[in-house]
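Other chains of the complex are left out, but the ones given are in their true place.
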Amino acid sequence: MGPPVHPRLTFALAIIEGLAILAYAFSGFIEARKHRLDAVGTFLVALATAFGGGTVRDVLLQRRPFYWVEHETYVLVIFVLSLFAPFVLRMASRVFNERALLIADAIGLGLFSISGTSIALDTGMPAFIAVMMGVVTGVFGGIIRDVVCNEMPLLLRDSRPYATCAFVGCWFYLLLDHLQLDPVYSVIAASAFILIARLVTFKLNVRLPH
Amino acid sequence: MGPPVHPRLTFALAIIEGLAILAYAFSGFIEARKHRLDAVGTFLVALATAFGGGTVRDVLLQRRPFYWVEHETYVLVIFVLSLFAPFVLRMASRVFNERALLIADAIGLGLFSISGTSIALDTGMPAFIAVMMGVVTGVFGGIIRDVVCNEMPLLLRDSRPYATCAFVGCWFYLLLDHLQLDPVYSVIAASAFILIARLVTFKLNVRLPH
């Protein structure tokens, strides 16, 4: 795992991680609101969105314990937020505008994809498979959210680069890893790459070919 | 696992368990009928409804063998019933009315949820996660049934307490377990709690907030 990281950086990473998980849970709240789900439905959809990608990855890699078992607090926080989801969404829409949610989601995409790739490499997966595991970690929560809500997954029909940003960023991470950069800085640089790629392609309205 | 149970009680539990599995399979038959599925489709949907929740739980907890591998007979019975599903449903609608099906399903919800929580505790899960595993065991079969049949899961859109009853009942089970009650009586009491909570809230037309 490389040399010990500066404690302040570890703290910053934990904050960013928490933000990313909440951003994913929020996209679950928004979807649940759209379909007028009740509090329990909202909770289950938000949970699946936030932890679905990592859980599928861990099932594929036979890793245990799951992230949400080790960090029960996140499940509890999402549970409490779900009880007050309509209120939470109203508050959130005052504090955060759509752009803030887009950025939080892009941070999540970056962190989840790169951590997924890193974990797959640690379990001895070959490069291409590790990249695929990274993309799965980043995007599967959203796919499960949409499938459960009986919609064609946004990721598949929206022609904006989303999985593609994750895919390219994961290869960038492999390159940095190959260059033996300090792991923490590789993770940060590659996650930032995905974040920026997502925001820039979104802003420039780049479209993938059909 | 506590002191040995009276054999007559074991026998009674096996009967109730069989009823619960068949009740879940039946809700699969009814859904399959609605979509005019053929015999094979009916079998697959009924199987997923009856064993989906427990299978997802066992995949998450890395438990093997699956219940349906150890109790092959249930798979065979559902297979044979599927071949004659239209006939079976016609017969059943004469013998059992809708209320009987509601009760059988509520028995299944109780037994599956509590057994799921109990199994999760045995594998060392913390309390809140064990409760979530119990709810997953109780409700995931129905979610898979509806997703495969291309419908928004009933559980998510129906605002009647269903997962909520299971959730509260699983906490009640944790309380009884904490009080060191005989395991078998804890299971029965908590399952009965869920059964009664489901029937009473249904009868009183209680609705969850949106």
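Letters are used for the chains, namely A and B, taken in the order the chains are written, and counting of residues starts over at 1 for each.
Assume a residue touches a chain if its C-beta (ideal position, glycine included) is under 8 Å from a C-beta of that chain, and two chains touch if they have at least 3 such contacts.
Small disclaimer: the values here were computed from a predicted structure and weren't measured.
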Fill in the blank from the handout: Of the identical subunits, 2 are placed here; the whole assembly in this file totals 3
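Going forward, only the chains that are shown with their structure count from here on.
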Fill in the blank from the handout: subunit A and subunit B have mean C-alpha positions lying a whole-number Å distance apart equal to 32
Practice task
Please name which positions on subunit A make contact with subunit B in the complex.
Solution key: 32, 35-41, 44-45, 55, 59, 62, 64, 66, 68-69, 72, 75-76, 86, 147-150
Exercise for the section: Quick one: which bits of subunit B touch subunit A in the complex? Just the residue numbers, please. Expected result: 59-60, 62, 125-126, 128-129, 132, 143, 147, 150-153, 155-159, 161-164, 167, 207-210
